[in-house]
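With one protein chain held back, the other chains of the complex are shown just where they sit.
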Amino acid sequence: MSVVGRRSSDVGRKQTKMEGRKPREKCGVFGIYGPGLNVARLTYYGIFALQHRGQESAGIAILDGDKIHVQKGMGLVSEVFGNSDLDKLQGRAAIGHVRYSTTGASQLVNAQPLVFRYAGGMLGLAHNGNITNVHELHQRLTSSGAIFQSTTDSEIIVNLLARYSQASFSMEEAVIRCMQDLEGAYSLVILTEKSLFAVRDAYGFRPLCLGVLNGNYVVASESCALDTIGASFLRDVTPGEIVTINEHGLTSTQGVSCQRRAHCIFEYIYFARPDSNIDGFNVKKVRREMGRRLAQEYPVKVDLVIPVPDSGTSAALGYAEASGISFEEGLMKNRYVGRTFIQPCQEMRDVGVRLKLNPVRELLAGKRIVLIDDSLVRGTTSKKIVGMLRECGAREIHLCLSSPPVAHACYYGIDTSNEKELLAAQMSLEEIRQRITVDGLHYLSLNSLLDIFDGKKDSFCTACYSGDYPIALESAEIDRTKKLEF
Amino acid sequence: MSVVGRRSSDVGRKQTKMEGRKPREKCGVFGIYGPGLNVARLTYYGIFALQHRGQESAGIAILDGDKIHVQKGMGLVSEVFGNSDLDKLQGRAAIGHVRYSTTGASQLVNAQPLVFRYAGGMLGLAHNGNITNVHELHQRLTSSGAIFQSTTDSEIIVNLLARYSQASFSMEEAVIRCMQDLEGAYSLVILTEKSLFAVRDAYGFRPLCLGVLNGNYVVASESCALDTIGASFLRDVTPGEIVTINEHGLTSTQGVSCQRRAHCIFEYIYFARPDSNIDGFNVKKVRREMGRRLAQEYPVKVDLVIPVPDSGTSAALGYAEASGISFEEGLMKNRYVGRTFIQPCQEMRDVGVRLKLNPVRELLAGKRIVLIDDSLVRGTTSKKIVGMLRECGAREIHLCLSSPPVAHACYYGIDTSNEKELLAAQMSLEEIRQRITVDGLHYLSLNSLLDIFDGKKDSFCTACYSGDYPIALESAEIDRTKKLEF
Amino acid sequence: MSVVGRRSSDVGRKQTKMEGRKPREKCGVFGIYGPGLNVARLTYYGIFALQHRGQESAGIAILDGDKIHVQKGMGLVSEVFGNSDLDKLQGRAAIGHVRYSTTGASQLVNAQPLVFRYAGGMLGLAHNGNITNVHELHQRLTSSGAIFQSTTDSEIIVNLLARYSQASFSMEEAVIRCMQDLEGAYSLVILTEKSLFAVRDAYGFRPLCLGVLNGNYVVASESCALDTIGASFLRDVTPGEIVTINEHGLTSTQGVSCQRRAHCIFEYIYFARPDSNIDGFNVKKVRREMGRRLAQEYPVKVDLVIPVPDSGTSAALGYAEASGISFEEGLMKNRYVGRTFIQPCQEMRDVGVRLKLNPVRELLAGKRIVLIDDSLVRGTTSKKIVGMLRECGAREIHLCLSSPPVAHACYYGIDTSNEKELLAAQMSLEEIRQRITVDGLHYLSLNSLLDIFDGKKDSFCTACYSGDYPIALESAEIDRTKKLEF
Partner (left out) sequence: MSVVGRRSSDVGRKQTKMEGRKPREKCGVFGIYGPGLNVARLTYYGIFALQHRGQESAGIAILDGDKIHVQKGMGLVSEVFGNSDLDKLQGRAAIGHVRYSTTGASQLVNAQPLVFRYAGGMLGLAHNGNITNVHELHQRLTSSGAIFQSTTDSEIIVNLLARYSQASFSMEEAVIRCMQDLEGAYSLVILTEKSLFAVRDAYGFRPLCLGVLNGNYVVASESCALDTIGASFLRDVTPGEIVTINEHGLTSTQGVSCQRRAHCIFEYIYFARPDSNIDGFNVKKVRREMGRRLAQEYPVKVDLVIPVPDSGTSAALGYAEASGISFEEGLMKNRYVGRTFIQPCQEMRDVGVRLKLNPVRELLAGKRIVLIDDSLVRGTTSKKIVGMLRECGAREIHLCLSSPPVAHACYYGIDTSNEKELLAAQMSLEEIRQRITVDGLHYLSLNSLLDIFDGKKDSFCTACYSGDYPIALESAEIDRTKKLEF
């Protein structure tokens, strides 16, 4: 750990407001129980494979004897950990976390895993999701003397666990009590002095799966993390399930019963890595199928199918396949655009999009194009892309989106804009088409989307499209910002 | 705040074990209530003036509206804060802290001020001292569900405050309750959404004083911090007192009664800055008087009085004055030795002391010398200094120490060695003299030392010399390491 | 510019030897003459668009009055420059450089632009290429007293310019003299107190093109840099040409005559960005055509065409188009793999390739595959990829490469392996096939490749395939390492 620059601040960086920003996943979690394995490095590679789920902070907690050590920091996994850090982290089990805050509070104090001492010893926790009755729980806890050092709902969970476990419950019982209190979305990995726990809420909002590596159990938000470390996929953790892993092997308990499955459908559309399998479906296959269905719903006579890379590529290939129209990478993405990149100043704002995406002029001149993207937020970026394509001589441009319009805010762990900022909640299809200045605009219908999932249509949360929220919200919930920061 | 390297780790740096290390102060605290003033910068300069009380971490918490923001980090004040950080910290009141851990846990999570949310809002706390009944309190708190994220006793205080204040007590009442629970040494500054509190334990172990800057109140561990920001010294906070400062001005409450004053005498001997006045005595004057009394107790016929800089300089001047023997700076100190300095490897170990102290050969050849230092720990460094002096031709060397032998460990906020490592607890005077290879060795007697403080002899804690502990220790106390880290 | 860590060392980092590493481009250059424009930011975005041509160091030199200021550093463009750095760089013309050393000497001292004072004032130079008679020139210069502070051949050019310009030649004449001395490959941008020069060697090995932005001239290694800053492409700088840009506009001089064009064909195959146009051909179109011709040369009955991303994607699309076989992104690339990434240790070496590329199991099971990549170096990575595909159930795998086998080292600015390390120089096609464990292996023929470039077949350097070197090499040339470092 280098001496310079080690500091914690809640003054925060001013969050760069990116226009037309995509919804963002909150977090990714990983856990491994592997005496004899190099669990620190395996966790490093595990959360590295989950980096797309959160680029703001990263952390690893490791169980060594009866102590849990933790290292965490702001930035990418590769920035937070050096070789010597991993060498120092030795133990028999570990959990890891990558995080994207959904609020302005990009602070080290909010980085996970949270590690603390309680009556029963030490405990580490990593959380992906969003607790919806956080106000009620916060009040209940502080009124009995609890203090909070972060602004995350995860610290609520941690306090509940400490309270229940202290009342002579086993940790498993404490987790069950805790699940009974919690409303909302949560996929948790918990590390105690004895065991690794994997916990998924009663609806299965956020993904969580189980794998095995040379007889040692591994849990991860997505199966790509299992692949990366060479582990085999076993199964998804089921809604309401508590998986306990320790020296006696793996046991499963139903913590709360599952009344309704509500897997987040946005994982398939945008968040998850294409090579992951989630709750029975391969993400890449689903995306390609979205493209095929787009071609059926919106057949159009054009010369080229062009994706907005990388999010639109799979669907564009599906569209091209189903329509027989030629697929072409007409937009070149600069792979070096990262967090530390200097944004163009006002006077050269046009440089902004071109830095990230440059159209390949030679391919576009005089062509009719169907442009495929996964979703549309404020439309600003799309409009600029369309402008660049026209400047290169494209004479007809249709925009097809592989998802229905997002018209409702998410309260289950996705960072969407507020409802009043959502384009689809404010404008008609025709108004949006005009704003983006395309010749045609089409969103994949919700029915088509759900049809992809065979007989499992009812297993998904589609609240952001349909407004059908699986869990009723606290009244205080209306003001979403307040809620998350309590 | 730079992006790279912001991380928190409890894996820790391997604490460099310095041979013959001096006892170390735990912390320094500072607080200011100054609407209209630049409280962040004033606090920066305040803790900068207290830097000698802790070089491991630094932090500032500031009250802005009803939010308390905090920035803290590992390292010196000048390393933790940049200009832009201070510009961002705006508010009407602030507290600051510098820290030296007494255990191996040099971690960001242990840096102060601690800032948290509780039922009553937000609260920040900075602590100098050491709670002695920490085990009992820790058990009481965790058994009712409390969790601990640091390994400091300060988090115990914070939890007590939260619990008492939630029970419909005012914060002042909560502080009183808290003081009734706490045993040991503590000087606290507390920042709430309304007020700044300065609290000192019933014995007054650690210093804490009060000043005023243009009508605004300031509190600090030492008066030098008041001088530095241009504030005038008002008075010391008295043992057991709670000073409350807010928009209504300053009020004082006796939180617990003071049965016995027990100011730490080591502050005068070594820790405090010479320009500070503590509990009625100027540190520099006390040190010079120690030298005078040394000359009376140990008159010796030599050519030169030479201090070990900087700790022995004041006493050496006193010795020279009283004895009439010439004072000479015979050892040159390299002012660039700092934390990041590369320690000499095994093969050039001799370089070690010479890097820090180089004897001025021309002054020493053929001379008889009395060498003055403030205290002796393991004697290793002293022995090397003596060797260097002899190599330069000094023909007689006497070592005089301006304090009695430290024979007992401190439990009230000073980081002494364990009792079994203390030289004076293990060897006779003659054995020590032989080990250090000096011609004469003398410690200032406890009586002489106390005589300096006129009619206030009984106001000091002399436990490290006499073994007379003002507060009985928990039985668990015996194993001191366990205690501090619980 | 932060104070900590600014240092220069030639002790160097141990160059990570990546197995099966691809050939690497040496450098990218950029220049702009734009009084009134923010030339520092435009140069920043220009070299940012050329980042793929060198990730080791970056630099910008700017002309302000009659001073040339320079800032350069190790790392990516976004790491070397902060916002405040760009704010400080003000002027009317600028040049920029990104660099990949071809030797072990990754040193700040070798970063460009080189800026120096000579008899005529100040001069800055950025160089892409490789001088082949460097030994002779080095000896000539040192024997008349020249000193060299870097290990780059660019410093040779700089010394020649200084010597010729001092002999009462104009800078343009000095450049001509210099070109007469230099053998090998070079595309230069030169900044003097009056003018910006763009210079290309007599063969046109390395690319260099000219654009215009609101009446101001811009030069860049590739047209994508012009696109990025919103400049229009004018034309390529021709072999042997000197373009002079200053307050009087643009003038062109033929510095040396062009006997033979020898554009580097590898630019189209691998180095250049797909959206660039170089010497009359669009890179992406050429790559797609390579794929089509591969399909003609090696028609095979399989189920899927799968690219090795990103280098094989365009050719794979061409193959799929020509063959009618379905294109599928069967290998998922982790976009977060960067320079600071921790390489897997020996015990988890298998993790290595999977971190970067993960096969999408669901798409591959039971399938026959043609895998498309651009070239093959040592074959180690390809073999691992093939292994992963088989593990996922692929039952037949053919590997098609969109270039002929690289059998000869490059001396004109590309960092290939030594000849004895080149797979194709050592093994037969069948031996390579067996080593990689594929069912079929095919390289695009040189004839097919050249046919893509219509009537311009003879305009290219194909030395790395054919051994036909456009410039005879110094005898000392044999030991290539010596040569480059002199």
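Odds and ends about this structure:
First chain written, first letter: the chains are A, B and C, and each begins at residue 1.
The criterion applied here is as follows: a contact is a pair of C-beta atoms (placed from the backbone, for glycine too) under 8 Å apart; a residue touches a chain by one contact, two chains touch by 3 or more.
These numbers come from a predicted model, not from an experiment.
Within the entire complex, contacts from the absent chain reach the displayed chains B, C. Among B:Ile60, B:Leu76, B:Val219 or B:Leu376, only B:Leu76 touches the chain that is left out of the view. Annotation: of C:Asp85, C:Glu172, C:Glu419 or C:Asp439, C:Asp85 touches the absent chain (contact as defined above).
Those residues of subunit B that touch the chain absent from the view are 4, 38, 41-42, 44-45, 48-49, 51-52, 76-79, 81-83, 86, 224, 227-230, 273-275, 277, 282, 284-285, 310, 313-314, 317, 321, 326-329, 332, 334-336, 338, 340-342, 344-345, 347-348, 350-351, 354-355, 358-363.
Within the complete assembly, residues 1-11, 13, 69-75, 79-80, 85, 88-89, 108, 111, 114-119, 123, 139, 142-149, 158-159, 162-163, 166-167, 339-340 of subunit C touch the chain that is not shown.
Convention: only the chains that are shown with their structure count from here on.
Here the C-alpha atoms of subunit A line up with those of subunit B after a rotation of 180°, rounded in steps of 5. Ranked by how close its C-alpha mean sits to the mean of all protein C-alpha atoms, the top chain is A. Placing every chain at the mean of its C-alpha atoms, the farthest one from subunit B is found to be C. Distance between chain centres (mean CA atoms), subunit B to subunit C: 59 Å. Rounded to a whole number, the gap between the C-alpha centres of subunit A and subunit B is 47 angstrom. Residues of subunit B found to touch two or more other chains are 2.
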